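Yeah, one chain of the complex is gone here, protein chain that is, but the others are all in their spots.
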Amino acid sequence: MKKVFIQAAEQVSIQEPLSEQWMTEPLSYDEPLVKAQNPAFRDYMAANEARRMGGLMKRALVTTLKVLKETGIEHPDAIITGTCLGSLDYTERILDAMLENGEEALSPTHFMQSTHNTVGSALAIYTKTHGYNTTYSHGSISFDLTVQDAWMQMQLSKISTALVGGHDEMTEDYFSKLQQVGFVGVEGMVPCGEMAMSMMLNTDPSVDHLAELAGIRMSFRPSREQLQQQLDSLLGEADMTLADVSLVMTGMNGNPANDQLYKATLEMLFPDKPTMDYKRVFGENYTASALGLYAAAHLLKQKEDLKAILLLNQTETGDCSMMLIKK
Amino acid sequence: MEDLVLELKNEIIEALNLEDVKPEDINDDDPLFGSGLGLDSIDALELIVLLERKYGIKLKDPNKGKEVFKSINVMAKFITENRTK
Partner (left out) sequence: MIPIYITGSGVVSAIGVGKEATLAALQAGQTGVRKLKYLDSCHDELPVGEVQLSNHEMNQLMGVADDLRHTRTALMGRLALREALKEARLERDDLKAIPFISATTVGGMDRREAYYAQEAECDDVHAEISTHHCGSSTEMIAEPFGEFASMATLSTACSSATNALITGANMLRCGMADIVVVGGSESLSKFHLNGFNALMILDHEQCRPFDRDRAGLNLGEGAAYLVLETEASVKRRGVKPQFVLSGYGNACDAFHQTASSPDGEGAYLAMQEALQLAGLKPEDIQYINAHGTGTPNNDESESHAIQRVFGEHLPPVSSTKSFTGHTTSASGSIEAVFCLLALQHQFLLPNLNWHEPMEDGIIPVMEQKPQGEIRHILSNAFGFGGNDSSIILSKL
């Protein structure tokens, strides 16, 4: 098994951007929908280079640029992006325009930037990176799939470095529809947020790193036995036992429909483990698990008493992902 | 014509999201593409949309755009001669 390290990770979200301030002074909100706290984009990219980019892309780019700078890696071997909704804002501008003008006079820029893979391609175009480039878009496991892909290719010795990222934005209109079907805006639930997170994975053990990514398992509607088996093999491969796991980070968010999935799993697999719900800090959106992994990596680096963290991501339709990281 | 020139400059700045550019920065006879403002093929398409949306002129051939969008003055003249709105 080839070891994979989380070399660096940066975020823009509803917390202070490009910083770990959330660890000590998290911002808290009462509103059900909270837009991202954007950094001064001008400080990172020229206005004319970013003029076609919507908010999602700018956030993804700024987190990428910071990670590339920190790691000194100009051209990662792979850029693998996860986004569920893509540039939702531009998508809706086209839908609005189609309502208003019929099927005439639509903006080519909005269309061009609306397809899901434009974020990943924009990162490659901006950094002139010709390596492997792909985009996953599968609801709340969009980001987890990027980690799985990078992991696989590293085990195959195809790549040594990978920039993985999870990015999603939210609009008022889409939020109101999600609220009507009970996905967000539920009483007692964390706010719906916007997020961008870029992370450098590297197989070189000599680089400074936040944590080691010890493994990932993804499944669809696993049985109890299968889940137990996956956890056992995840721990086994990492030469660890359950006792070594200091903390389980979950995607619980205060929405009973969502949380009950986790409660069942926690009871079965991690009955006595301390837990942390990363969505309470970063809010809910389809790529929130990216912020979960980001937070876990930084926590492991900074907190002495944490040895290993297991991240649990479960969706209402039945997707399940477990990621194990350790010091 | 002067009003149209100023209006056109503002429309272009907005349509192409040229955040740092003001109307007084754009010279009326300077090339819009290549040098000058340094616009590209996607911008040309956006200007075609602008012509249709604001002035009711439908340009079917994207290559015709190269002549029409030579400069602000050339564009303004074309619009004056062909606008339906």
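So that you can tell them apart, the chains are marked A and B in the order they are listed, and the count of residues begins at 1 in each.
Assume contacts are C-beta pairs under 8 Å (C-beta built on N, C-alpha and C of every residue); 3 or more make two chains touch, one makes a residue touch a chain.
This structure is a prediction, so every number in the text was calculated from the model and none was measured.
Check each of A:7, A:63 or A:153 against the chain that is not shown and name the one that touches it.
If we include the chain that is not displayed, A:153 is the one touching it.
Which is it among A:134, A:171, A:229 or A:275 that touches the chain not included here?
Missing-chain contact among the listed residues: A:134.
Of A:60, A:73 or A:122, which residue touches the hidden chain?
A:122
Can you list, in ascending order, the subunit A residues touching the missing chain?
The missing chain touches subunit A at positions 79, 84-86, 91, 94-95, 98-99, 102-103, 106-108, 111-118, 120-122, 124-125, 127-139, 141-142, 145, 149, 152-153, 155-156, 158, 174, 176-178, 180-181, 183, 218-221, 286, 317-319.
Considering the whole complex rather than only what is displayed, give the residues of subunit B touching the chain that is not shown.
Within subunit B, the residues that touch the unshown chain are 41-42, 45, 48-49, 62.
Here is the rule we use: only the chains that are shown with their structure count from here on.
Whole-Å distance, subunit A centre to subunit B centre, using C-alpha means?
Using C-alpha averages as centres, the distance is 40 Å.
Show which residues of subunit A lie in contact with subunit B when the two form their complex.
Residue positions touching the partner: 47-48, 51-52, 101, 104-109, 112.
Could you list, by residue number, the parts of subunit B that touch subunit A in their complex?
Within the complex, subunit B touches subunit A at residues 16-20, 38, 42, 45-46, 49, 52-53.
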